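Shown here: the complex without one of its protein chains, the others still in place.
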Amino acid sequence: MANFLAQFQTIKNTSDRLVIAVEDVSDLWPTIKTAFEERLPFKRACLNNKTRNPVFVETLPAEFILTTDSRLRSRFPQEQLLFWFREPYATIVLVTCEDLDEFKTILKPRLKLIVQNDDREWFIVFVSKAHPNNDQASKMAKKVYAKLEVDFSSKKRERCCKFDMLCPEPNFWEDLESKITECVRNTLDRRVQFYEDEIRKLSEQRLMPVWNFCNFFILKESLAFMFEMANLHEDALREYDELELCYLETVNMTGKQRDFGGVDQGDDQAALVNPGNKALTQIVQDDSFREFEFRQYLFACQSKLLFKLNRPVEVASRGYLFIISFSKSLALHESILPFCTREVWVITACLALIDATTSHYNEGLAAPEIEKEFYRLLGDLYSLARVKFMRLAYLVGYGSDIERSPVNSASLSLLPWLIEKEKLILQTTPRAKHFGIQRKPLPLEPTVLLREANRRRASLSAGNMFEMLDGRPGTIDGSGLDASPRMSPSQKVRASSMSRTNSSPGNFDSSVDRPMRLAEIYIASEHALKQTISNTELLKSLSSLEEFEQKYLELTKGAADNYHRSWWKRHGVVLDGEIAAVSFKHAHFDQAAKSYEKVCALYAAEGWQDLLAEVLPNLAECQKILNDQAGYLLSCVRLLSLDGRLFSTKEREAFQSEVVRLAHSEMKDPVPLDVSSLITFSGNPGPPLELCDGDPGTLCVTIWSGFPDDITLDSISLTLMATYNADEGIKALKSSSAIVLHPGRNTITLDLPPQKPGSYVLGVLTGQIGQLRFRSHSFSKVGPADSDDFMSYEKPAKPILKIFKPRALVDLDAAFSSALLINEHQWLGILVRPINYSLKAAILHIDTGPGLEIEDSHVIEMESYAQNEDDQAQADGAKKGSLNSEKKFECLSLKDRKIEFPDWASDIPSILWVPIRAIGDEISRSSSSAATRRQSIVDGMRTVALKLEFGVSHNQIFERTLAVHFTDPFYVMTRVTDKCHDGTLLLQVTLHSEVKATLTIYDAWLDLQDGFVHTDGGIPTSSFFPLVISPSSKAGILFSICLDKANVEEANRGLPESILNIKYGISGDRTIGAHQPALNQSIGAHSASQDLIFRSAITLQRPVLDPCLAVGFLPLPSNGLRVGQLITMKWRVERLKDLDEIEVSKHNDEVMYEVNANSESWMIAGRKRGHVSLSTKQGSRIVISILCMPLVAGYVRPPQLGLPDIDETNISCKPAGPHLVCVLPPALSSSFCIPVSS
Amino acid sequence: MIVCVAVVGHQNNPLYIQSFTEADDALKLHHIVHCSLDVVDERVNNPKKSGPMLNETFLGLLYPTDNYKVYGYLTNTKVKFILVTTDLDVRDADVRNFFRKFHTAYVDAVSNPFHVPGKKITSRIFAERVSTIVKSFGLNSAG
């Protein structure tokens, strides 16, 4: 049956649409032909598909052919069966007739004859030429037509239609078309039925030896073709798919290896999209189908249909898979095919497929994911072609110009395990990358092809048998490892073992061993390729390096662009990198840089460091050439921060030196560089550094340097961020001097100025290398920090510095409670109590107030102060307590009022004993009333201003003014106890002890003022001395004196007042108060014998026996005093005795008076002083009354009446005026305005 | 034979990648694994692609190239396992089996309290287990 093939194909090629036969009974066709053919092709014809379901075919191409036409005549019957698809699908019988008789007699029998054999689908078109106006004719035509219908139409099928040539009825054409379609449909169904039966018969005996694929093929394809003609593409496609399936199952599986094909001229160019590439007769020879041609043919038919169905995407996806699988079977037959047919075929196939699909594909119509998918397929096709193309290029010796990148290596030679010998040959000298990076270049060698090429070379140079042979196993093992679709594992094992033996020295030595052979291989394979490649364009692109690169770029770009438009971004970016490599070679550095940046970004983003390490140097080189300093720096830093194992130390040092070099060169626009990945820092482990408010300190920070070598940071500064009070600004700690970081861990200390209270964490590390500012904000926990923030989330940033709120750090106080001796050397005890704060090297300034002086000459004592043990213990732990148990003592000296503390005193409380002396210039006076007592206390007060400077740099200052109370040892009160008849007065002197110390009186004597004399020799009987006075007790001494009458005249001679002298000793504890004065020489040696002198003035008045005037205060009104209420104060002045002559002569009976009142509490109305006349007679009296008003409520001293020019002694006050009077607050209703009393 | 296995984190960062070739050209395997992530993404994101095997951890064959095969596996925690092999006839069952063992090993490795999630897997034991699994894979597919 194979001999029909040629015919079959020609028929197929000629007949491309349905045939509709026209039986022109009454020669009408010429006249109506045009009108009929205008209707072609038919629209929306309703046909049945293979599964007998009605489908609407948009356009149904058809052709009217007269039955008399030669094409329909003279066919052999069995041909008819075989090529049934070209037989007419419908027969139109054209008739016309004017009168009934003619119809009955002539036409009808003839028609009967025509339509009798019923295997044709037919119907009758009655054409009437009658003119519409001509009723006669048209009526007749109707009659005849009616008759015709009666005779030929049956009720189940309408077989007639009427066509008025002059005015066609409007629905005629629809009618006609529907009839034709009906016929076509029926015919089609019938023929499909027939073919299917035939095919079923054949497929049943498929596995029998008689089975002949050729018949099957012809039937199947006829059916498919028939569907195709009927525009039922779906069905046609299915037929072809089944055909292919059957082919692969039967023909290909049958053990006997058939002729593969593909050896003809031009077979290297894929024909997978043009079915008419080869005649079937070429494909099928002595009814064996050559796989090479036939599978391409089938795919071509399928793709043709798919395109018709407007499914280019499917073509692409099917096509890609087809190419893959087909290239595998090509690999199987590699040995018999021309050299590299496989590669060439794949290249051409991909390109052809790309062209076909893209030309049929119009954008935006498909759903987005479909579209992405399509572009992905295109990308795959491009890159597949690219790979194969590179292989060829390698073979003809352009390998050295192919970038040895991972992607190329991965796709070119997935046989990494070259035999050592091969490796050593195939090594090209690696291009030293930037920074002098040396890498063992990735293999690109298509090993199998090389072996093959070498074999060919050998056979060309008619070499020894070895070489002739060694190729074959080479290819087998190649296909075994490289591409064998189905090869049982055991076989594979053998294959690989064979490859081992094969690649063992010996035969391989002879083949590709010696380096110079490689060049020969290139030449040989180029020669071989010239034989293989028929495509001139492909040849051209392999002819020269430029051409090659152009093609290479074209393919790469194609792949990259399409990948970019698909899901496969990574593929796209990676290929961009390849493009970059080329543009780099051609010195288009900016393009290269752009692409490289994309690649680096991709790898960096996902942390593929190994790959990044491959590309980044290239980027850096571009940037360097483009003088993009910022970018270049950044790249260097990134290189440095890559995993250490990726580069040798030498290389990393090269990176660093670049950084340093740039940093010290002046850069146009120095951008701050982020080195977070390189330099990381952390506070020291353990608790944070704790400082008191205002204290400076030194902060210890650990810095990790990722630099391979020491690097000098000209300056660094580290910011501190307050954790709690965010408003607190950010402090920067600067390091004064340059710092050299060693690789790995460094510890640097920064001195820390006083900070505000709060706790701080490390912020950002900034610094300067030459001109270059850098910053790092990554903390490191134990080692260099890593980008992932998992842990850093977990650990809140550890505070490294804690500044306490201000608090009392030390306390200064007087070490004694009671008064000291005035005018004597006393120890001023200052208790210094540190409060959990070291007073190391503290300095105390002592400033004495007025009336107090420090004995500079004398040493100052300092001793540790042991409180009662328990609070000692808790004050500062057991250790210090024990340290405290033995008392420390030290003598210090005062340098211009400053004392430096000894070390032992830094942590424990201590007492400073400062010798001082209070100067009380006025001598103490005895008194007879309590009134004068107070002021004596006041002027006993002295102040000492203390200023303690302490802390690390004496930054802490504590100031305190101590009030120290000084006093005389005694307070003396005197009174005349008794006056005897002989004028002897007993003067009682009462001594109040003023100090908390035991006083011992050794002696006491009284130097009397003139006018008085001792009755005895003035020496008191010392029988009861020494007299001991315990603290706050009294003692009394009695002196008997008398007026001395003798020397009245020398009145103003000798003392104005008499002085009481007391020689006494004091034994007191300085920690309590008054004590033995500290003398310049040693203390306590003969302290007992220390005698002190206390002198007190006593004013004695001559007692006046008869005063001459008496002043009496007259009682106030009983109803008390009120503020703002006028009252009169009255005094009565009475003369007690006559004046002597002398006074009389001086001035007569006038007495001068004066009212003294505190102006704040009293308002005096009338004259405050004046003269009143008082007769000189004894007993004369007068009342002086003063109107006055109290201004303040409370107890106030009332106004006093005084008589200025009369000696007080001459005035006796009886009754005496009150000391205080009570003044009530004003009545509420009083309308007085009262001056505010301050 | 298996040329390379890899664990890739949920941010597509390599957690563990081990090649089993004598040659020191692991880089291209890195490349293959990295690019295969494209396919994984497509499988996961592209609704059309993931049909019946929706949400199955085993992603099946990722690459039908003509000289090696890449299989993928995506755990619930968005961790990807990639297997690169040069055998061109591999039974899915074997690969599934391989991935199951591999997953167990991985889980044990990351359950180590000293392993920081999202960091590279440095455990030596893990490496040993993996290599044994890989060896056994060769045998299983042969038998």
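For reference, chains read A and B in written order, and residue numbers begin at 1 within each chain.
Rule of thumb we're sticking to: contacts are C-beta pairs under 8 Å (C-beta built on N, C-alpha and C of every residue); 3 or more make two chains touch, one makes a residue touch a chain.
Heads up, the rule we're going with is that contacts and distances are computed from a predicted model.
> Of the candidate names "Trafficking protein particle complex subunit 6B", "Vacuolar protein sorting-associated protein 51 homolog", "dolichyl-diphosphooligosaccharide--protein glycotransferase" or "Ribosome biogenesis regulatory protein", which one corresponds to the UniProt protein name of the undepicted chain?
The correct option from "Trafficking protein particle complex subunit 6B", "Vacuolar protein sorting-associated protein 51 homolog", "dolichyl-diphosphooligosaccharide--protein glycotransferase" or "Ribosome biogenesis regulatory protein" is "Trafficking protein particle complex subunit 6B", the UniProt name of the unshown chain.
> Check the options B:22, B:56 or B:128 and report the residue that touches the missing chain.
Selected residue, touching the omitted chain: B:56.
> Touching the left-out chain: which of B:40, B:74 or B:134?
Checking the options B:40, B:74 or B:134, the one contacting the hidden chain is B:74.
> State which residues belonging to chain B touch the missing partner chain.
Missing-chain contacts on chain B: residues 10, 54-57, 74-79, 100, 103-104, 106-107, 110-111, 113, 117.
Here is the rule we use: only the chains that are shown with their structure count from here on.
> State the interface residues of chain A toward chain B in the complex, per the touch definition above.
Checking each residue of chain A against chain B gives 321, 324, 327-328, 367, 369-370, 372-373, 376, 384, 406-407, 409-411, 414, 416-418, 440, 442-443, 481-487, 489, 493, 567-571, 574, 603, 606-608, 610-611, 614, 786, 788, 790-791.
> For a test of understanding, state which residues of chain B touch chain A in their complex under the given definition.
3, 11-14, 21-32, 34-35, 37-39, 41-42, 45-49, 64-68, 86, 88-89, 116-119, 141-142
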